[in-house]
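One chain of protein is taken out of this complex; the other chains stay put.
Order of writing sets the chain letters: A and B. Residues in each chain are counted from 1.
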Amino acid sequence: MAGARFWREKSSRYNGLGAKCHNCQKVFFPPRALCDHCGRESMGKVKPFQLKGMGTLHSFSVVHDPPRGFETQIPYVVGLVEMDEGVKLTAQIVDCEPRDVQIGMRVKDVFRKVREDGRAGVIHYAYKFAPLTSPHGGATPAHTEALEAAVSGPMDGARPKQKA
Amino acid sequence: MAREVGIIGVGITKFGEVWDRSLRDLGLEAGVKAITDANVASSDIDALYVGIMSPGMFLDQEHVAPLIADWAGIAGSHIPATRVEAADASGGLAIREAWMGIKAGLYDIVMVGGAEKMTDVGDEEALETLSASVDQEWEAFFGATLPSLYAMIARRHMHQYGTTREQLAHVAVKNHMHGALNPDAQFQSKVSLDAVMSAVPVAEPLGVFDCAPFSDGAAALVLCEWERAKKIAEHPIKITGSGQAGSSLSLFARKDITTFSATRAAAEKALAMSGRGLEDIQVAEVHDSYTIAEILAVEDLGFAKKGEGGKMAESGETALGGRLPINTSGGLKARGHPLGATGIAQAVEIVQQLRGKAAGRQVKGARVGLTHNVGGTGGTALVHILEGEG
Partner (left out) sequence: MPVSDEIGVVSYGACIPRLRIKTEEIAKVWGKDGVAMAKGLNVHSKSVPGWDEDVITISVTAARRAMYRAEIDPSRIGAIYVGSESHPYAVKPTATIVAEAIRATPRLTAADFEFACKAGTAAIQAAMGLSKSGIIDLGMGIGADTSQGAPGDALEYSASAGGAAFIIGRDDLIARINHTCSFTTDTPDFWRREGQHYPSHGGRFTGVPSYFRHVLAASEMCMEAVGTKPEDYAYAVLHQPNGKFPVRAAKQIGFNDAQIKDGLLTPYIGNTYSASMPLGLAAILDKAKPGDRIYGCAYGSGAGADAFDITVTDGIDRMERKPGETVQAMVADAHYINYAEYAKLRGKILMAE
């Protein structure tokens, strides 16, 4: 499997980098260069935006029939997390028993292995979500402001320009 | 004067795990049945549309339109042959594309086929290919399969409206009961509520009996300009309304995951075009790729209020003999779901109902029918209104 396809998305998959339309304040994840609400009026006004990594579980399912690469993980939980910033995203819910997962539970992001391209291929890492009570994961609000400052800059298509 | 479009011929293969027939074989069988039923010659066909989701992933084969045209014996006439893809709404979309071609005056008679050969790959590969209709980078990458996304819709629907597991199961029970009356259905046996509820889990709360199977099969229609259709066919069926609508590809981008706004929009357009109201619909084939999908369908089409689809499933209203029989063919669940063929198969069933030819499962006096075909988790929806003399 080509590495570039996954490498391209790492600022969003590792660090929860989204985008925000400064015309209407709508937040996007994954990031995009054009606001679907403002259309052309948003050109040049959609900037990188850092998600803080906290959210509420909107729905979930315990998967028993896996795609290839996920066989040893079953049963695992996939969920739709509504981030505090208003966007929803899809991710695995971890660090708790499937039977303890509930709609409405508060969760925060953790950095985990998602899949591997076989025994010799690249390993893919990204966000998953754990209960808020986990001793791991999440970021303090003050720090994410520093992160936002670090990623400010123009969007380059669907993602921010790589820092020089 | 505006051109109208009718259906003058239908053909369908028996859906199932058809080990000894290839995609070409299945396409040919359905096409021959349809053209025979239409009583036209291949030289009368002006164009071919083929709805198919993923021959590339199932068979390593792209560019299938000329392949089917060749096997159908019409490649030599150099007619335009087009492959149409919208995940499991490929069939429904192919009908609309063909309909547009005739309405625009480019064609008079068009063959529309839909097919899928899903069992030449293993189950895990088939599941992944089926799941190719979801967002690969932001849903599938994380381990979300198509059934797990529908499962999340189900769980949210249960959370928001109190829909129960039993209500979901009623959809499967009803459709299997219908399938038992359909000689072309993949599954011809009834299932009990208990069996559905205690089936092996796929993605909770959905179990094996909540999910349409992997199937091989093909179906075809011959569409004809209406004035000519009336002359050629004994019992032409008119397409009085066609609606197509789209939505975001990914489920997470939706404001409310318990509704398919594409279905709502497509239904509004189709009904408006046909001049019909919901109360006029006497029989419908809706997209029950999962039991929850049929519940969403009856709500989003407007047959039930949002949140009451579960009650409707439980009430018996949508079973044969009820107020509005839905999926008399057995639906995707029992009739089978060769992805690209489904949208065509739905039309075949409604045509047979409107002709009075749905032996054993006839809705008496049916004159107005509806088909509803969805791609993936609702990124595409097609609704057609069909009418016959009854």
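Heads up, the rule we're going with is that a contact is a pair of C-beta atoms (placed from the backbone, for glycine too) under 8 Å apart; a residue touches a chain by one contact, two chains touch by 3 or more.
Bear in mind the structure is a predicted one, so any value in this text is a computation, not a measurement.
Trainee: Touched by the hidden chain, which of the shown chains?
Mentor: By the stated touch criterion, the chain not on view contacts A.
Trainee: Which of A:R8, A:K45 or A:R112 touches the chain that is not shown?
Mentor: With A:R8, A:K45 or A:R112 as choices, the missing chain is touched by A:R112.
Trainee: Where the complex has a chain not shown, which of A:N23, A:T56 or A:S134 is the residue touching it?
Mentor: Touching the chain that is not displayed is residue A:S134.
Trainee: Quickly run down the residues of chain A that touch the omitted chain.
Mentor: On the side of chain A, residues 10, 14-15, 72-73, 92, 94-95, 110-114, 123, 125, 128, 133-140, 142-143, 146-147, 150-151, 163 touch the unshown chain.
Rule of thumb we're sticking to: only the chains that are shown with their structure count from here on.
Trainee: Using CA atom averages as chain centres, what separation in Å is found between chain A and chain B?
Mentor: Distance between chain centres, rounded to whole Å: 34 Å.
Trainee: Considering only the defined contacts, which chain B positions touch chain A in the complex?
Mentor: Going through chain B, the ones touching chain A are 124-125, 127-128, 131, 135, 137-145, 147-149, 151-153, 155-156, 159, 200-206, 250-253, 257.
Trainee: Which residues, counting only chain A, touch chain B once they are in their complex?
Mentor: So the residues of chain A in touch with chain B come to 9, 30, 58-68, 70-71, 73, 75-76, 78-80, 87-92, 103, 114-115, 124, 126, 128.
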